[in-house]
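A protein chain is absent from this complex, but the other protein chains hold their places.
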Amino acid sequence: MTRTPTRRARPKTTLRPQPAVGVSVPKRDGEEKVTGRALYVDDLKFPGMLHGRTVRSMVARGIIRRVEFDPAFDWNGVVIADHKDIPGLNCVAHLTEDQPLLAVREIEHADQAILLVAHADPERAQAALGAVRVEVESIDAVLSIEDSLAARVKIRGADNVLKEYNIARGDLAAGFADADVVVEGVYRCGHQEQLYLENNGMIAERTAEGGIVVRGSMQCPYFVHHALQRTFGLPPERIRVIQTVTGGGFGGKEDYPSLLAGHAALLAWKSGRPVKIVYDRLEDIAATTKRHPAVVRVRTGHRRDGTLVATDVDAVMDGGAYVTMSPVVLSRGALHAGGAYRCPNVRIRARAMATNTPPNGAFRGFGVPQTVYAMESHMDRVAAELGLDPLVLRRRNAVVVGDVTPTGQVLHESVSAVEVLDRTAERAGWAEKRRRYGRENAAAERAERAGRFAPGGRRLRRGIGLALGWHGAGFTGGGEVRLNSLAALDLSPEGRPRVLAANVEIGQGAITVFTQMVAERLGVSPDLVLVETPDTDRVPNSGPTVASRTTMVVGGLLEQCARAMRERLELFAERALDGDADFRRVARRFLAERGPLRVERRYQKPAHIVWNEETYQGDAYPCFSYGAVAVEVEADLDTGEVRVLRVTTAQDIGRAIHPLLCIGQIEGGTLQGLGWALLEEVRWKDGRIWNHQLTNYIIPTAVDAPPLDVLIVENPYSGGPFGAKGVGELPMDVPAGAVVAAVAHATGARMDEIPITPERLLRALDGREERR
Amino acid sequence: MSAVLTLDFTVNGKRRRVRVPPMKRLLDVLREDCGLTGTKEGCGEGECGACTVLMDGVPVNSCLVPAVQAAGVKIVTVEGLAKGPALSVLQRAFVERGGTQCGSCTPGILVTAHALLQRAKGRVPGDAEVRVALAGNLCRCTGYQMIVNAVRAAARETLASGPGRAARTARPVAREQGKSARAKSKPVKTKAKARTTATVRAQAKPARAKAGVARRRPGPGR
Partner (left out) sequence: MRAALSTLEVARPRDLAHALKLLHASLDAGRLVPLAGGTDLFVTLNSGLVPGRRFLDLWSLRELRGVRDQAGRLVLGALTTFSEIREHALVRRRYPALAAAAAEIGAWQVQNRGTLGGNIANASPAGDSLPVLLALEAVVHARSVRGTREVPFTALFRGYRDLALEPDELITAVSLPDPDAPPPLRAGAARRGAHPPRAQQFFRQVGTRRAQSISKVALAGLLRLGRDGRVDLARVALGSVAPVTLRAGRAERVLLGARPSAAVAAAARAALLEDIAPIDDIRSDREYRRRVSGNLLEQFLRVADPRFARR
């Protein structure tokens, strides 16, 4: 239990090779990306290729009455496809099959796809869009969580609920009865666009054999593969999905590519020619998935010293018009809703509501940012009400080894909530800054009353806020068992180890990390290890590139493959392998004498993990990663603008296989969290996204980004390869709560809705000034 | 007035002649007519900077430039940054220091950063200066810090290897960074087992990043 696998696996007979794990080797895809040689889907051309465009609904809900094709338009060379052209099921197969690939009669959300056009000339395809007139009779739509809950208009069953979970532990009533103080708050957060820099795009071809090949930007080749089987009624072997270099995903290329691939493939199926659909930014923001907005009510009971005795959370998320990923997003949000805190009496209710808006989907954090933001905002409020330092309140309640989560999961190992809090607070100078900013703000206020202002005449206030978060790595509960992932390692003809996995590089460094883990086990340098392109004809289904699972779960399978491969080759050579040249020598001899070598490993659930899907009790995740964030802000009282001065964060991710990439994940995720908390707001008009331009949906620039001070804490998880847990999503979960707390510290305004736009903050500040 | 323009211009040092519609975007001329797909479209409205190229030495959004205005100009794209097969100092710094993740913004960022370094010749631009220069290049992956670090590291390295300077400030990059890494990793002297921590922000060389990690013994704690 206390030994790392590293030591166990290293044969005594060989010299210690250079370690590959824990070293920031050059990123595998770095060179092709800095030279412009990397080919993304929009960089590819095929002979005879058409360009596809999508006719979309302008209204949020309605009935299609007529589709007219302008007779004055030159329809020569235009391919048109609608739902009647779909050979199989008219659905985008996710967990459920309720979302049509193309609308038939009912329109359930604005920008829903109705029909497709394609032409060899993209300008003609665009023009054809304008020559299609769809007459839709508008019906009363449900556009917000509140409207959906009120259920005056019913769009799903009797209550508009897409999915509900209830988690309970202990005796809630007794817990509240036992509390000295009960604090309640309601916390809201809006949509967030993933805003990968490369828009969604696909190219589909119909093969001579009656199959389909799809290439494009995606996180989950086998999700697309599965969806196409349903849409086209084809057997798996007739469908081939190939990932092209993917310019960011963040969840935005988890489920949506299945829909887009279906569209491109349908046009290719009908025309017999390759069809490319690459969205422009306007269409990508308007039509693709977003982070679920949420309204989270948190009520907690505490002893005077802050000890948490009861937690009651009611989280409601906006699922959009179709089920798509909402049940799993909701589930993960609910499972993390209590925060990384010990509490004997808990009730968590979570509902996803239907609205007539484009389906919300996966986005880094996957439901956790919403509930953790709510809980952390709430903890800051509790600290204020109890007169406790927010750090002290959190330390008092943060989980330690042996604590039990709301689902009854005992946290056996690798629990670092207290450690990340302490490291963050120490590094940020928490106590000193908390005092200093408070003092300076009071002094500034006095000076301004006396007519003395800071240089430039600005009225600025500073504050520091803290938040703690946790993130379960891998699929929830029995999810990994259902995925049944299979990864493989084989030998290339030149005698090099080759990774065969469906998990994709989307910038995060997946393939680099794979080569490191395999190299470490084989005792070779990562450079020697090849990585096969994720292509469903060539790689097994190792599951989707989501859920912070790639390193921990798939990396774990590959690590086992590498161990097995080494054993086979050493048995064959009758001695230990010794470095790159020796490996290749032995491997080539093996290939010549024994033929191909391929090692596969399938996911095996560790026996001690028990999960009950019915009662929602048990081990929700094999383990959790923990992170704490301290955010320092400066608020301008005249404009409500908030500038982030500095962020300090300590995150326990088990083991940093590649420290530089891990820090890259943490820095990038943190900035997305800051953007969500302060800048990014999807604005709606008549049920459609109004600000679907990058000019108006604003994400942080280099000037908005603060210095990020990142500390990696390594508290290994025995079930992860080399001790690794997940790192991809945790950084997104935590910052928002810290921003809210920092703004409260700076200005006294406690914001219960994010983003904290200047408009919202100024309104809150004015309210306070009036009350005074 | 004509619907097709014969456009003569220089791209990455090579004279080019293409026949294109006069209002075709320079971005599309480069990607479609010159076969240089390194330059990316991220928004089509001059906001994200993924399509940044140098036009007579200054960075512009090629999605906002009509072909007609490129007549006679010198264009540099990401494909023109390296002289020969080896990466430029700036490109290498991006690879080594985490400046590129998904890579979509990378070509535009490299071009803008290249222009900045050209202007700052003989000087290492400050952190704030780099950020302002890059404000027109959106990145959604990195949080920008590693990009800024890479740009400044490239400036330092270029400065160090410049004529006449090499002797005086031999390899200041390694020295400076090495020092900071040492200083910051002091607690790590007691090594992994001591469950100690240190910053990982300043990585001199890839291998050094290891110093920044607080490691703990495996197995159950507390």
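Order of writing sets the labels: A and B. Residues in every chain begin at 1.
Basically, a contact is a pair of C-beta atoms (placed from the backbone, for glycine too) under 8 Å apart; a residue touches a chain by one contact, two chains touch by 3 or more.
Just so you know, these numbers come straight off a predicted model, no measurement behind them.
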Determine which one of B:T52, B:S88 or B:T158 touches the chain that has been left out.
-> B:T52
Which listed residue (A:D704, A:E729 or A:D752) would be found touching the missing chain in the intact complex?
-> A:D704
Out of B:L30, B:A133 or B:M146, only one touches the absent chain, namely B:A133
Spell out, residue by residue, where the missing chain touches subunit B.
-> 1-3, 5, 21-25, 28, 44-47, 49, 52, 55, 58-61, 63-66, 68-69, 112, 132-133, 135-137
At which residues does subunit A meet the chain that is not included here?
-> 123, 126-127, 280, 282, 448-453, 456-459, 638-641, 643, 678-679, 683, 690-691, 693, 695-696, 698, 700-704, 757-759, 762-763, 766
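Everything below uses one rule, namely that only the chains that are shown with their structure count from here on.
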Mind checking the centre-to-centre distance between subunit A and subunit B? Centres are C-alpha means, answer in whole Å.
-> 26
Parts of subunit B lying in touch with subunit A, wherever the complex brings them together = 31, 36-45, 47-48, 50, 77-79, 81-82, 87, 91-92, 94-107, 110, 127, 130-132, 134-148, 192, 197-201, 203, 206-210, 212-222
Note: in the complex, subunit A contacts subunit B through residues 1-4, 22-27, 29-40, 42-43, 194-199, 245-250, 280-282, 400-402, 412-416, 423, 427, 506-509, 650, 655-656, 659-661, 663-664, 667-672, 693-695, 699, 701-703, 705, 707-716, 718, 723
